[in-house]
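Structure first, commentary second.
Note that this complex is displayed minus one protein chain, with the remaining chains in position.
For reference, chains read A, B and C in written order, and residue numbers begin at 1 within each chain.
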Amino acid sequence: MIQAEYYNIFVKIIDQLAVLDFLPPVWKFILASVIAALVFFHVIAIFALVAIWVERKVAGHIQDRLGPMETGWHGVLQTLADAIKLLIKEDIIAGGIDRRLFVLAPVIVFMTALAVFVVFPVGENFIVSDLNIGILYIVAISTLVVPGIIMAGWSSNNKWSLFGAMRSAAQIVSYEVPVGLAIVCAVMAAGSLSMQTIVESQAGGFWNWFIFSKFPFGFIAFFIYFVASLAEINRTPFDLPEAESEIVAGYMTEYSGMRWSFFFLAEYGNMLAVGAIATTLFLGGWQTPISLLSFIPGPVWFTAKTMFLVFVHIWLRWTLPRLRVDQLMYMCWKVLTPFAFVSIFGIGLWMTF
Amino acid sequence: MIGKDIIFIIFAVITVGSAALVVFSKKIIYAAFSLMLSLFGVAALFVFLNADFLAAVQVIVYVGGILVLILFGVLLTVKISSDNVISHLSQRIWGSIAAVGMFVLIFIAITRTNWTILDKSEDVVYYPQSEAIGIQLLTNYILPFEVASILLLAALIGAMFLVRPENK
Amino acid sequence: MALLYLAIVIWLLPLFAFVVQIFFGNRLPRKGDWLVVGAMFIDLILALIIFANILIQYDPGYRVTLHFDWIVLGTQNFPLGFALDNVTAVMLVVVTAVSALVFLYSIGYMKGDPRYSRYFAYLSFFAFSMLGLILFDNLLGIYMCWELVGLSSYLLIGFWFEKDSASNAGKKAFITNRVGDFGMFVGMLIVFYVTGTFSLDGIEASVVSGNFSGSILTAAGILLFVGAVGKSAQFPLHVWLPDAMEGPTPVSALIHAATMVVAGVYLVVRIFFMLTPDSMLVIAYIGGFTALFAATIALVQNDIKRVLAYSTISQIGYMILALGTGAYAAGLFHLMTHAFFKALLFLGSGSVIHAVEHAFRSGKIDADPQDMNNMGGLRRKMPVTFWTFIIATVAISGVPFTSGFLSKDAILAGTLSFAGTHPQHFLLPFFGFLAAGLTAFYMFRLVFKTFFGEFSISKAWGYVHESALTMTIPLVVLSILCFFVFYSYSPVSPDEGWFYHLIEKPEQAAVANAGSAMLTTGGEEGEHDSSHSYALIMSLIIAFTGIIISYKTYYSGKISAVEWGNMYPRLYRCMFNKWYVDEFYSATIIRFTLGWSAFCGWFDDNIIDRVVNRTARVTVVISWFNGKFDNIIVDGLVNGIANTTQLLGWFTRQVQTGKIQQYLVGLLIALVLIIILRTM
Partner (left out) sequence: MITLEVFLTIGALLFVFGILAVVTKRNAIGVLMGVELILNAANVNFIAFSFFTDTGIDGIMIALFIFVIAVAEAAVALAIVLNIFRNMQTINVDEIDSLKK
């Protein structure tokens, strides 16, 4: 297989298990892929459990109240209780709904959130598959979410859902432009599309991270990526597609129970993914900020940086008001995109001279 | 290597099967989503041909771009309970005759031609293509590259001109 | 190498200031003048650092270059490159110093102008273009900056475009320059055709190797010089410069006296290595003639700025003359000294005009503030302006202990020694010496008419006052630079100074290859022989003669200028009307163009239209016959056929449904059938 050339930590682990020697390599590969998928599914699920609790607590404290306090110590079990409630809820499919697409939509949306985890360089030797087109793969996979959302919105046979889906699709497609341009900045600076190479080219201290090393263009690119990625995953202040006060809950209106929780998981998976991408591209991935701290292993740094960015997401959600549609488009085309071009130009000059 | 063949056959069947669904589905929205699957399958086939960069671009451009455009077109022009999209019977019969005839001809051409094929033994060295593509784009293909960018600009302006509101 | 990068920083800083200024100028505090002026002063400091390094190294052969590919079209590569050598370093200091002072002066001069910020943006843009012109060591780069300089000059001349005369002057400057630029462009094409490169090093290599020689080299040299003629306002393309005085006075000082107009001289310096004896002669004669020609016009003008403009033309003629006779260093030296004292003269005149205009406006008097007849006695009200002006006048007149004396003397010595080796060219030193005397005369005429005597309109006298500090500081600084000590230890000879040590005459391979003894012994070497002392004494005599006559005429009144004018009325009128060059152009070129278009119009109206009308008449007659034939014979036939066709068409029309899909199916089936039939 093509992937055999690439370093794959799960394949390596399975190769070392003598019990499985009877399997031909391809089956080992498939087994490794299944295990990887399961692992990351659980990573997302557990992250969502924790992040929802954190989000509620942070929201509470920002608004000067306590947040969930009843279930468990300081409400730690609250999300778990909610999750169990969602799992055992009745699966409602309303009349007039296009059943096939309605069922398929959450699967596609969640799949895209899961599939990007394949190329995240968690640590120096910890990556499922270091594709040589890594970052392009992420961009490609994350575009698949748009048909999924349109599918959900259309199949619900509900005008609020359709509006939400159209808004969401327009927003994601528009903001792909600044996201792509900001990614190009990092790719130019690293000279490679591979995630692991991008991280390795930022080695040697925090001043080599692209956010600082190509000052100020790296910082502009990071800022553009961060803002635009917020819009791409429909987080506040860009959460127009699911603006409760305007169009109920957007494309998720008709969903409930398990299917709704898939959308929800996808949202938290995307938060994690976006934070991880920003960490990889601009914050040096698993690299230590100063060599003094190099005894701390790479995965810890990676997780810490990602979690910090996720915390900023949550922080912003409870700080900023929602934008109007025209402000959203103005932001994308007249602010972020021109500045992204400026920073591409600047980094190009930097790399040339 | 049988495993690789199995995966290949799965993707080939997905590609061709959903292309067939594009043609035969009654609802235009199903056709659109089948098209998505077919395009995705083509991208997977590109991976088998050592064109992984192109596979990613295929997904970005077709699924993220063209398909979304088509979906928007569908949503903007067709009512949700859309009517039958298949044309008259005679048109279908004559069309099928033409298409089958074309396929038979092409298939005969494929099997009869004596292709000169490079030696593709099992241990082909795969190398990243993105760099080679970039170099080609800025050297041998610089003129087509520029022309393509002008074409895109022209198409952009043309499309905007076509859909702008009539009343000033 | 570090110095060269510094030089590139110098080049780019004004561009940065320009970009910021043009977009955000009006929103900055003080409308952004501090940004532009500050950038220029930083430039000046950087240029001085470079210059200090050059002085420390004290190496005549110093030269660093930086080359990079600019455009690659297939196999044809167009590289660009920068070079830093002693000439460049000196030019950098001259340009940045004059620019910085003029920028500072402009703050006071342009105060309250409605387009204040744009003015500074243009100034910055000009500085960027001029510095680029200096730094490129590539004809293509020089040409680009050449045009940019022309553009910024156009913008600044026509800065007060509400005035018809200003916008016309801008257009005139642009069009006249275009004539010269066309010559330069053709010259560049010749160079590129023969050598395949625009790089000066590459051209030099092929001149040295002898691949590029003979009459085509002469032609290329002269054509490139035509560009210099246009930009440096040499005869016969000098007509734009006096009109360019419609621009703001600081602009005149910066662009039309000190920097841009000497770009032509700089270009000749840059291409000096490829000049053949013949092209050098052309250059020398044009320069010499212009020096004298412009000086005669300056004698009788009354507009203070026009006198200075003609004086500029004349002085640039000197530089060109020096280069043409092979006195390479002398020409460059005069370029530098002239830049400072001519900028000072212009700024001083600007100060005067500013004060007089203010006085006239306050006194509600409608009079031309630039006319010297309306001035007089200003030395009592404007002491700083007066004393600095006097220093510059003394310098330009070639009085000892000034920079002008050093450089002018060197040029005259060069021409004299040239004529010594080539007696048939005796006219060249004659032009030079005569023009020197005239210069002294008209400059002191200007001073006497402006600063001495009584103010002509006493009603406004009370409003005259000295200019603001931002305007007087540059005057003082520039006047200090007019003294000889900055250039040489000896007040009589520049040989002692750093300048002659650093500026080395380039090898003239073409002259050597020509195998002729001509010109090879002229110029530099000659200055060491006796011609130097002759020139010194003669120029002293001539300068003082000019000054004394001027004194007698315009101060003590012993000689009446009016009488002189009446004695030779025709000569006076010729000189006053600038030898009718403008009139000559409008009588010949412009008249011809207008006449030709009028003729074309007439031809169109009368001949072509008549032919067309006649043809139409003939056609009408023929068609009448035709119509009869058509109606009776052809129609009968046609109707018969048509009916048949209609019947057939009714059948075939059933196929055309207007549905593309059906057409497509038909097309495909036909394609399949054709392939089957062909391969069966």
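In the analysis below, a residue touches a chain if its C-beta (ideal position, glycine included) is under 8 Å from a C-beta of that chain, and two chains touch if they have at least 3 such contacts.
Note that the structure is a prediction, hence the values are computed from the model and not measured.
Visitor: Taking the complete complex into account, tell me which visible chains touch the one left out.
Guide: B, C
Visitor: On chain C, where is the contact patch with the chain that was removed from view?
Guide: Counting over the whole complex, chain C touches the hidden chain at residues 656-661, 664-665, 668.
Visitor: So which bits of chain B touch the chain we can't see?
Guide: Residues touching the hidden chain, for chain B, are 4-5, 8-9, 12, 15-16, 19-20, 22-23, 28, 31-32, 35, 38-39, 42, 45-46, 48-51, 53-54, 57-58, 61-62, 65-66, 69-70, 72-74, 76-78, 84-88, 91-92, 95-96, 98-100, 102-103, 106-107, 110-111, 115-118, 120, 129, 132-133, 136-137, 141, 144, 148, 151-152, 154-156, 158-160, 162-163, 166.
The rule we apply is simple: only the chains that are shown with their structure count from here on.
Visitor: Please tell me the distance, in whole Å, between the geometric centres of chain A and chain B computed from their C-alpha atoms.
Guide: Taking the average C-alpha coordinate of chain A and of chain B, the gap between them is 28 Å.
Visitor: At which residue positions does chain B touch at least two other chains?
Guide: Within chain B, no residue contacts more than one other chain.
Visitor: Could you pull out which chain B residues touch chain A in their complex?
Guide: Touching chain A from chain B are residues 1-4, 29, 33, 36, 40, 43, 47-48, 50, 52-53, 55-57, 59-60, 63-65, 67-68, 71-72, 75, 80, 126, 128, 130.
Visitor: Which part of chain A faces chain B closely enough to touch in the complex?
Guide: 1-2, 5, 24-27, 29-30, 98, 101, 131-133, 136-137, 139-141, 143-144, 146-147, 150-151, 154, 157, 162, 166, 169, 173, 176, 193
Visitor: What residues on chain B touch chain C, complex-wise?
Guide: Where chain B meets chain C, its residues are 87, 91, 94-95, 97-99, 101-102, 105.
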